[in-house]
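Some chains omitted; the rest stay in position.
Letters A and B name the chains as they come in the text, with residue numbers starting at 1 for each one.
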Amino acid sequence: MSWSQPLRGVVPPVCTPLDAAGEVDTASLTRLVEHLVDGGVHGLFALGSSSEVAFLTDHQRTVALETVVDAVNGRVPVLAGAIDMTTPRVEEHARDALAVGADALVATAPFYARTHPVEIARHFRILRERVDLPLFAYDVPVSVHSKLSASLVRELAEDGTIIGLKDSSGDEGSLRRLVVELGGRHGRADGPAPNFSILTGSELTVDAVLLAGVDGVVPGLGNVDPAGYVRLYDAVRGGDLDIAVKEQERLVELFGLVDAGPESEMGRNSSAIGAFKHALRLLGVFSHGVTADPQIQLGADSVAFVEQHLRAAGLLPVR
Amino acid sequence: MSWSQPLRGVVPPVCTPLDAAGEVDTASLTRLVEHLVDGGVHGLFALGSSSEVAFLTDHQRTVALETVVDAVNGRVPVLAGAIDMTTPRVEEHARDALAVGADALVATAPFYARTHPVEIARHFRILRERVDLPLFAYDVPVSVHSKLSASLVRELAEDGTIIGLKDSSGDEGSLRRLVVELGGRHGRADGPAPNFSILTGSELTVDAVLLAGVDGVVPGLGNVDPAGYVRLYDAVRGGDLDIAVKEQERLVELFGLVDAGPESEMGRNSSAIGAFKHALRLLGVFSHGVTADPQIQLGADSVAFVEQHLRAAGLLPVR
């Protein structure tokens, strides 16, 4: 994989299908990779939050990543999450990802232990130094409970520690400042970090963030409707913003399926991931809609709610 | 003021100039109103966070609001913040605003005391019932430490309790869901709350939020460069998004003036408000750049930093 150009486009975080015993369902995962590549996506992000990486054992992580890498077979780049608490543990996952053939790593700031911004910078620099794979910083305060500052990201971009940012902070104002500091929408290639790639976890404001100069998006919902996100991406890049807004609004309505699970009985995460997985099952991609322990499984009413959203979005025939 | 149409456009939160003794400088405030109306803004929001409402005594609030209402003289609508901890205290400010001639009220959820969503809904309903002025809900978790849920806003919009939302939550994904639930960018007039007005506090993503279907923006930086925000607004409404992005990028760079104050010595709020006030002084609108107690005042280096941003943005001649 050459990284002479920054990564741009739709890069879904790949859901990890499980079988009834809770093990990685490699046949379903292979089908998902085809579903995504057929949909026209520009890259894949394996072992991210939407992949339930926090719930997979080390062995399961390796199986999942191997399956994705093999199924992709070089057609698009595969980014691999190396998600753990601190540098020594992340480094081990990073070595595994290198061995399996990932094209780049994605790592968060340390979590569980409280660290200082100077230590967070050191964390990324050590990882880059010790493992020979391009590195994306993953800003995900909802999980790690600290935010990467724009100045830290810019510093790591300019000295070549990271080749990109995966921003899931939801702070679009700060992100816009970063884009402008790096040269703005049209001047990025002449800016201080010309090959730097800015991706967001946005599912609901893709038209807007692309307009602002972000390079790509990593939408969890892109597992369910990759072609929709690719159409949306192409519409923005082609300058047809009316079509982009309409496609985005359709996807916003589809996104409503994440509310499938009853709030009084299960977590928001379980509800959203469970909904994506059952949607993929209803679309014939997955064999099961199972999420990992200790998550609560969606019940029949919740699954019907998911199905109704798929029909309304035109992904299943209306009965 | 007629509210038969939802409020749309640029609605700056009006800074409150103070004199050396810390009292409201009504002459400067009158000049600011002219500066804003001349800049083409579509409304004014007095007594909001950028107005230092939290620092003004009741008497100062009344003086400031009266000055704004008199200076505007009906040319654009004046929204008035009624900012206090709970319903009985907010109600008193609301009555004052009604007496002074504001066109609408803006109120947050209760703060200081912890309340339940059911109590927050009750808060807005009691205010609307007791004070005869149209009401905007102000979602500002950074100040009140709770977020108005989309379902609560939608419920209050549909039953007519509120005619609009001033969203300063920074959660653009949730806001997009609300826009779509209310009919989407083009279908709002046929949606469940056709006259409902969605405003955001966005300064840095105005092009993006307007593209998404938001009605208007309340940028603190609009005090400094109202004409810039109006050009940006007009460019989006006219469909010329390339010009909009360029104007937005210029304003993002100008926004850098909020970093004027040294982080180790003063708050982010004092730095930003102080920078706006000194910018207005340098532009000849304000007589002083003073902020209210207990805020630290910007020093000479900080003021030079502000001046440099004004020159770079073309608001002062480059020396």
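The working rule: a contact is a pair of C-beta atoms (placed from the backbone, for glycine too) under 8 Å apart; a residue touches a chain by one contact, two chains touch by 3 or more.
Small disclaimer: the values here were computed from a predicted structure and weren't measured.
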item: Subunit number of the complete homomer, 2 shown here; value: 4
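Following the convention adopted for this analysis, only the chains that are shown with their structure count from here on.
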item: Computed distance of Cα centres, subunit B from subunit A, in Å; value: 34
item: Touch list for subunit B against partner subunit A, complex; value: 170-173, 176-177, 180, 184-185, 202-205, 207-209, 211-213, 241, 245, 248-249, 252-253, 255-256
